[in-house]
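What follows is one structure encoded as structure tokens, with my remarks underneath.
In this view, the complex is presented without one of its protein chains, the others remaining in place.
Per-chain numbering from 1; labels A and B assigned in written order.
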Amino acid sequence: MNAVFYLLAAITIAGGLAAILLKHLIHAALAVTVAFGGIALLFLQLDAQFVGFAQILVYIGAVAILIVFAILLTHGADLPEKGVFNKGWAAALVIAAAVFAVTGWAVLQSIDAVPQRNAAPVVSMHDVGNALVGRYVLPLEIVGLLLTAATIGAVIVAMHEKERSR
Amino acid sequence: MAATPFFANLDRIFILLRDWLVGFLPAAFRPAAGVLLAVIAIVCVFPGLFALTTIFERKGLGRMQNRLGPNRVGPFGLFQPVADGIKALIKEDIVPLSSNSLVHFLAPLTLVVAVFMEFAVLPMGRNMALVDMDAGLLFFFAMSASTELSVFMAGWSSRNKYSLLGAMRAIAQMISYEVVLVLSSVSVVMIAGSLSLTAIVDKQNHYTAGLPHWYIFTPWGCAAFVMFAIAATAETNRSPFDLPEGESELVAGYHTEYSGFKFALFFLGEYLAMFSVSGLGTTLFLGGWSAPLSVLNWVPSWIWFFGKVMMSIFVFIWMRGTLPRLRQDQLMNFAWKFVLPFTLLDLLVTALWRMLGPGWERWVFCSVILLVAYVLMGLGAGRRRHIGPRTYRYAE
Partner (left out) sequence: MTAFPSPLVGYLLVAAVLFAIGLAGALIRRNAIIVLISIELMLNSANLNLIAFWRFGPHSSALTGMMFAIFSIAVAAAEAAVGLGLVISIYRHTNTAELDKINRLKG
């Protein structure tokens, strides 16, 4: 465990915390972008180059911009008068802490069963490409269909409706 | 295949220089020091080229518009960038009172950092890529996508409706043309079989009867290069796609509220993006650092690379001086209704090229398909459906 991992973990967790705690929506969106960047760097640290760069390209380059556009279109910059947190925030925090406790306990309990391979896997882009059109061609096509349906669906859902006389 | 050892050494002169400088250090520090030296070289060379390009652009545009460019500072005005730099550094840094100062401060930084990272994977000469990544092209596009968010940060944090409008337009344009940029590069990846930019250049470094195997000299490559050039012009917000920062439309678009050094950083970021996307276009389509004729192989490879990049910059400047600016909806129409379908068709033609195998048939087939499609799409686009008030169903 080296210092780089601790630094990246700190950046990611700080970004996530800022995203849920900041009052101003655009600041929260930028904080979650930092968290996305931190996770991309963690992927690169784990020798998953393709996924790391795809994470930057998709999340920072597209999803973050989508979030920011949605905030602007719903006038999120105006802060609500009753505060930004729910009424039952204490219960929510307890639930989240409980979930973390259970998962953390599960991870720490099963250290012996956890695989220990330490050598970096030698994966080239050729292998990724071959896997995508070889073994995983069905998920690839289905994801393509899903993305088409999602695009068309998002456009239709967010479209202005035609003026109908009621 | 250099003729004499002198030219072989000239080709490798930067590598030899780095090795000599690094040899002064103990062996443990040598790799890190080598990388640091290469980074320092990139950080010095490309802003230097930026300074040169500003003066070439102003004088070039001036000549195209039948006037002299700047000619007061230095011989033929060549020291103008020095004057501009000093002006940018000593200007007062005005930050609007109601702006988000942290985001306002970070926007130009994120832009310049993301754009500098793009230079890391470009092969600027034989063995002269800073990092030879297996997924170099994907890294380049990832960094290019990160610049869009900084444009938004600049436009939104200025608390100025013109800046926000300019930023929204710029982001919409950059996202649309990014798809085209990536798809036209995918054609090259299909034929070269690798995402690594050094491998792509190596594949183009062969000669038949003295002529090179650059991808622009193939039918699918020529079409893909034209689409790439259009998308590159739109990605870097250059004329004729510069409505987001059009001086006569929106003051200065998303960098209206920036003054002094931060404005210079935006300017630097835009020109560096132009350099890096020209470098990518050179690598993918124009053969990178390889010579145009096999008899010219003795000229050092980095001279060819930078020569081709400067030729692309000249074409950028030429387009700026010649073509009128496109309106925002014309620009988006053009992207989604013409350029993208043509790029998808070009992908099919590339696959056909590969499947047909070497021979004259594939040349004829692919050229005919592309020409017919271009003519048909052009005819279809030129025909007006109805003359009347323009209505938009999906984008209110």
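Simple rule for what comes next: contacts are C-beta pairs under 8 Å (C-beta built on N, C-alpha and C of every residue); 3 or more make two chains touch, one makes a residue touch a chain.
Here the structure is a predicted model, which means the values were calculated and not measured.
Enquirer: Looking at the whole complex, which visible chains does the left-out chain touch?
Expert: Within the full complex, the chain not displayed touches A.
Enquirer: To test your reading of the contact rule: which positions on subunit A touch the chain that is missing from view?
Expert: Residues of subunit A in touch with the missing chain: 1, 5-6, 9, 12-13, 16-17, 19-20, 25, 28-29, 32, 35-36, 39, 42-43, 46-48, 50-51, 54-55, 58-59, 62-63, 66-67, 69-71, 73-76, 80, 83-89, 92-93, 95-97, 99-100, 103-104, 107-108, 111, 114-118, 120-123, 127-128, 131-132, 136, 139-140, 143, 146-147, 150-151, 153-155, 157-158, 160.
In the analysis below, only the chains that are shown with their structure count from here on.
Enquirer: Touching residues of subunit A toward subunit B in the complex: what are they?
Expert: Touching subunit B from subunit A are residues 26-27, 30, 33, 49-50, 53-54, 56-57, 60-62, 64-65, 68-69, 72, 124-126, 155, 159-160.
Enquirer: Can you list the subunit B residues touching subunit A in their complex?
Expert: Against subunit A, subunit B makes touches at 100, 103, 133-135, 138-139, 141-146, 148-149, 152-153, 156, 164, 168, 171, 175, 178, 193-196, 393-394, 396.
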